[in-house]
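Left out: one protein chain. Kept in place: all the others.
Now for subunit A:
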Amino acid sequence: MNRIATRFQALAARGRQALVPYITAGDPDLATTEALLHTLVANGADIIELGVPFSDPMADGPVIQRACERALAAGTRLLDVIELVRRFRTTDTTTPVVLMGYLNPVEVLGYEAFAKAAAEAGIDGVLTVDLPPEEAHDLAGALVTHGLDPIFLLAPTSSDARVRRIAEVARGYLYYVSLKGVTGSSALDVADVAARVAHIRSLVNVPVGVGFGIRDAASAGAIARVADAVVVGSALVSRIETLAAEPERLHAEIGALIAAMRAAMDGAPAA
């Protein structure tokens, strides 16, 4: 069993849900990202989604677009992100790390070479935003061969037929995009998400995480009541943007936000 499955099983045994922070690798530099990974874990993160910067992040709002621009300006490459995880693994052997990004940098490296390098570095899953199951056969095959989970998005507009089709290729967990929009959007409708996620769970047999629009302890706690995992991204990335020059405050604020989300989630009854 890989780290992602192990983690979900351990959480389920305690009646808890996964807290999944997202940050963009290399924003504003790789050393900051590496230090932040440990802060996230120390404050209660269960799985880390590590963004691979791309020049044209079509599904992301302005906060993560700017993070990509800062990371690229610092020269961050896909290989650097893989290397970052290898260093993280020298001290943390249990927290699952999922790379999240767009297909083109992976295309350039080659699916097989990417999957091999990612597995060797201790990466556990890969979420490729612009890769629907229709086009995913080759990359998903390479990932699975190397023991990595291909992770897929579900949307409010996904039909039951699509949800089933996606679940056939997905491993690890499914990431339900809670609203129509890009990352960093607001206006999360918890009741609507609850109904959709309950329905999706009746169609699939992997854990279902929810992201987009979760920005504080209250929204994290509310989503934890209805899903297996809670993903938070833009709320963290916008703090990195404002506090990059003040590392102590940055770590304190990121740590405090994650800890507050953790507390709110664990106060929640099991979904």
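Everything below uses one rule, namely that a residue touches a chain if its C-beta (ideal position, glycine included) is under 8 Å from a C-beta of that chain, and two chains touch if they have at least 3 such contacts; residues count from 1.
Assume contacts and distances are computed from a predicted model.
Undergrad: Please identify the absent chain by the protein name in its UniProt record; candidates are "Iron-sulfur cluster-binding protein", "Tryptophan synthase beta chain", "HypC/HybG/HupF family hydrogenase formation chaperone" or "Septum site-determining protein MinD".
TA: "Tryptophan synthase beta chain"
Undergrad: Which of A:I23, A:V98, A:V129 or A:V208 sits in contact with the chain that's absent?
TA: A:V129
Undergrad: Which is it among A:A5, A:A74 or A:A155 that touches the chain not included here?
TA: Reading the full complex, the residue touching the unseen chain is A:A155.
Undergrad: If the hidden chain were put back, which of A:V106, A:V226 or A:L257 would touch it?
TA: Of the candidates A:V106, A:V226 or A:L257, A:V106 is in touch with the missing chain.
Undergrad: Among A:A10, A:A31 or A:M58, single out the residue that touches the unshown chain.
TA: Answer from the full complex: A:M58 touches the omitted chain.
Undergrad: What is the set of subunit A residues that contact the non-displayed chain in the whole complex?
TA: Missing-chain contacts on subunit A: residues 54-62, 65, 69, 72, 77-79, 102-109, 129-132, 134-135, 152-155, 157-159, 162, 166, 177, 180-182, 185.
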